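A single protein chain has been omitted; all remaining protein chains appear in their positions.
Naming follows writing order (A and B), and every chain is counted from residue 1.
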Amino acid sequence: MNAHAPILSVTNISKQFGGIKAVNGVSFDVQRGEILGLIGPNGSGKSTLFNCILGQLRPTEGHCRIHGRSTDGVRPADLSLMGVGRTFQQLSVFPRMTVLDNVILAGQEHEGSMVSRLFGRPDAGLTAKAEQLIEFFRLSPYRDTEAGSLSYGQQKLVDAAMAFMAGPEIVLLDEPAGGVNLTMLAHLKDRLLTYNREHGTTFVVIEHNMEFVMSLCTRIIVLAQGEIIAQGSPDEIRSNPMVIDAYLGG
Amino acid sequence: MTPTRIILVALGIAALVAAPLGQGNYIVYTLTSWLLFSIAAMGLNLTLGYAGQVSLAQAAFMGIGAYVTALMTLAGLPWIAAALVSVAASFVVGLLLGYPALRVQHHFLAFVTLAFNILLFLVLRNEEEVTGGSFGLVGMPRPSVLGISTDSNLNFYYFALACFLFAAFVMWWILRSPWGRAFKALRENPIRAESLGLKIRRQTLLAFAIGSAFGGLAGALMPPLVQFIEPGSFALIHSLKLLLMVVVGGAGFFFGPMLGAALVILLPELLRFTEGYYLIIYALLVIVLMVFSPNGLIGLGQKIWLGFRPKQEERRDMKKGFQL
Partner (left out) sequence: MAELIQILISGLAAGSIYALAAVGFTLLWQASQTINFAQGEFVMLPGFFVLIGMALGLPMWPAVLFALVLSLLVLGAAFKKLIVEPMLPHGTLPLVIATIALGLLMKESVKEFYGATAQPFPAVFPQTVYNVAGASVSAQDIGNLIVSMLAIGGLQLFLNRTRTGRCMQASAQNPGVAEILGVDVKRMVLYTFLINAALATIASVLISPIYLAKFSNGETLGLVAFIAAIVGGFNQIRGALVGGLLVGVIDNLSAVYVSAEYRQAMPLLLLIAIILLRPQGLLGTKEGRAV
């Protein structure tokens, strides 16, 4: 595979719901190591686009390819095994399992076979790796705590740790900043940036919190009414009059 | 396992070994049937408490095990061979039933298993040439282990205890393996589990088939214990009874089904003085338990135990993640 080939390529995606075109002819590529922000006002089609990329929605036209492989109709489990991590908008941990078990679970299906997972080691040999990630997110004190009893922000961190556990090449983050307080937000951003720098993992982020997106992403795509109206570096986006219009003019 | 746990388990086993000593036949028999139902309930607990699927055919799987074993041992084959075939047959039937049912919606497995249990009952009752119809089958021999006959009730108790301990060990092994973690994850948040690479349909199906195989093992112990089997022992009502055992004890807890089985078997004895009202009282108790402690008796105990410790309320904002 060509080292310069984009890790994610979105080609001319359109998605129609009845008479409404939620996404209309969107194309873009994401290179390895990029942190791409997808922003836009409510109803701009970014969630629809996100779900098309994840193979959850079948685009009316066009296709999304990750590593050159179409994601259309790929089941979530297989997408994960293809090296795509994701987080959810709502809290998505396993509340009655410990933080350690949450994180190990996120990796175990990528190790060995069904048979080795039954007869092999109870932790699938992942404890050390999981502990490393837990430490990376500064969650070590809660290693053996049930995830459901952590604070909202901490659960978001567990969620992120799970998304990284299988060593994905690309992670799709669905509103990671939603509902997280400022201190925790700074911590989360710092961890994401560090992880990106250390592992070269590609991120695609959907986010409402402008400040967070601007300081996290290397490139931003702005959607309005299902189309890309602007893209570029955070600075370019900040000063783009069309973007300001889209947000203020509605 | 922590040392305390190992000691507790050792004490528990010692108690089980000592329990029937000096007891009359009736008590030994009751204890043996408790062991047997515990095995079946343990299996159902895997399906229900861990993988979160309702099976209403656990008694039918016991029936498969019981009839296969009865017919094979009556034909002169050794019990162990019959038991292996029973377990395998239940596992395969579980796969065949579960595969289509789990392809679709929510609680379809409940409906498919419900229909299966009634159908199996009809077949057992009507195919007289093979199953003996409503007269059932009699005269199944009890197995000998290393030349020791289990014809005495006490010996058979120890034989059943060995099977029970084996089953419990297998269950413990499964639950501590990555499979066990996957089962719990399925129950708590299947959508998230799937996004992490878990093939949830396959895993759920396996939980159900393994749970059914436990039913088959319990069933295989029935002909030598009772020495008489008839379709009525595997009717739908008994599946519901097994379901009650699991839920009343505490679904999703390792010892829940054993506690539940003890209660469901002992309660009629305890409530005997109430005569005909015992089922009414029993049903009321179950409803009250479900309203106040959906996690069963172990859940209730845990709640009381943790009562004095401030525990964070489960977050309402997570509700969404649970929905299918």
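Assume a contact is a pair of C-beta atoms (placed from the backbone, for glycine too) under 8 Å apart; a residue touches a chain by one contact, two chains touch by 3 or more.
The structure displayed is predicted, hence computed values, not measured ones.
Seen in the complete assembly, the chain not on display touches B. Residue-wise, the contact with the chain that is not shown comes from B:Ile200, picked out of B:Ala40, B:Ile200, B:Val226 or B:Ala261. Shown as candidates are B:Ile27, B:Leu74, B:Leu95 or B:Ile118; the residue that touches the absent chain is B:Ile118.
For the chain missing from the display, the contacting residue among B:Met42, B:Ala160, B:Ala251 or B:Ile298 is B:Ala251, taking the whole complex into account.
Listed by residue number, the positions of chain B touching the unshown chain are 48, 52, 54, 100-108, 110-112, 114-116, 118-119, 122, 125-126, 186, 190, 200-201, 204, 240, 243-244, 247, 251, 276-277, 279-280, 282-284, 286-287, 290-291, 294, 322, 324.
Just so we're on the same page, only the chains that are shown with their structure count from here on.
Taken together, the chain A residues at the contact with chain B in this complex read 75-77, 79-81, 86, 88, 90-97, 101, 104-106, 108-110, 114, 117-120, 122-124, 148-149, 152, 155, 162, 165-166, 179. Residue ranges on chain B touching chain A, taken from their complex, read 174, 176-179, 181-182, 184-185, 188-189, 191-200, 202, 311-312, 314-315, 317-318, 320-321.
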